[in-house]
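Omission of a single protein chain aside, the complex is shown with its protein chains in their original locations.
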């Protein structure tokens, strides 16, 4: 696509292919977290929500696949009297698969208990 | 459910059944709009996104059904160079079906061009 | 404002003034919760975030004032290793003041421990 090439040349010529993959993966992970945290979710709806998050974020530039896993045990343990909760970021385990030219990367978020924090990091990247 | 009854008695005895249905419907419509506006969406993912919004908001108290319709023509007309967009509130046409005791209501959001505004109103309610 | 009157007549003639106040208050409370849950917040930024939420939701129809209180003790207790967290709905205590014609209402959200749920209800309304 001609315009795609122009964008890369005009806006991204100051970074390497590896850096571009990391940039796009970081954007999509930050976006995914802040878009979907708060969504009502229950044991019955969690599978569909995972699929919807995956299909939404596969649309973003350079993202080839997304694998969303919401922790069902945490979900069960924190259910309210009304049998659902607002999705909590600490329940998310997500892998975003990025490709840009010859670079492949997997961006991961997982809750790290020692930090009390859902950490985003790069699980794998082409050298 | 015992606790449900206690909640109604303790927190909602100051309003009528009709008012309760209106309150819960209003909450869910406001919530739905602000949760999902901004989600990446394309022609390919719009059906799944609609289903996921529906299943998420059926979980809320007193909501028995949700019917989400994202305007496909507006979606096509506003697609970016990257073949997707962030969901815009002006594309939403949603009906939320509420039931509380003997009252049934349909809460609606639709874009009103004359107001340049996605208006939420009560399309139908039991007298 | 002429258009405001038309909207009321065209879209809201099927409900009473009390019901309209309840509807608009419910919408705004649902919206507020789902817009701001997930926002990064710390002890240092919590006051400004409260003010910003208040000013944003005073813009909605029929809302005359908003009073947002984020639970500072819960915030401190749940801080991550990085000294901030994503705003959790269970930390919110909010009053939305609604006026429509002769009706005044206060819509409240507060976390109810017994329900493990941030409950939205009508704290006060003109009879």
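Each chain gets a letter, A, B and C, in the order it is written, and its residues are counted from 1.
In this text, a contact is a pair of C-beta atoms (placed from the backbone, for glycine too) under 8 Å apart; a residue touches a chain by one contact, two chains touch by 3 or more.
Only a predicted model underlies this, so the values are computations on that prediction, with no experimental measurement involved.
Taking the whole complex into account, name the chains on display that the unshown chain touches.
Counted over the whole complex, the chain not pictured touches A, B, C.
Just one of C:41, C:70 or C:91 touches the chain that is missing; which is it?
Touching the chain that is not displayed is residue C:41.
Can you list where chain C touches the absent chain?
Residues of chain C in contact with the hidden chain: 3-4, 7, 31, 35, 38-42, 44-45, 48-49, 51-52, 55-61, 81-84.
Contact with the hidden chain only, please: which chain B residues?
33-34, 37-38, 78-82, 86, 88-89, 114-117
Kindly note down the residues of chain A that lie in touch with the hidden chain.
Considering the whole complex, chain A reaches the absent chain at 3, 7, 11-12, 14-15, 18-19, 22-35, 114-115, 119-122, 125.
Just so it is clear, only the chains that are shown with their structure count from here on.
Could you find the chain whose CA centre sits the greatest distance from that of chain C?
The most distant chain relative to chain C turns out to be A.
Just give me the whole-number Å value for how far the CA centre of chain A lies from that of chain C.
Measuring from centre to centre gives 29 Å for this pair.
Whole-Å distance, chain B centre to chain C centre, using C-alpha means?
17
Mind checking the centre-to-centre distance between chain A and chain B? Centres are C-alpha means, answer in whole Å.
26
For chain C, what residues touch not just one other chain but two or more?
33-34, 114-115
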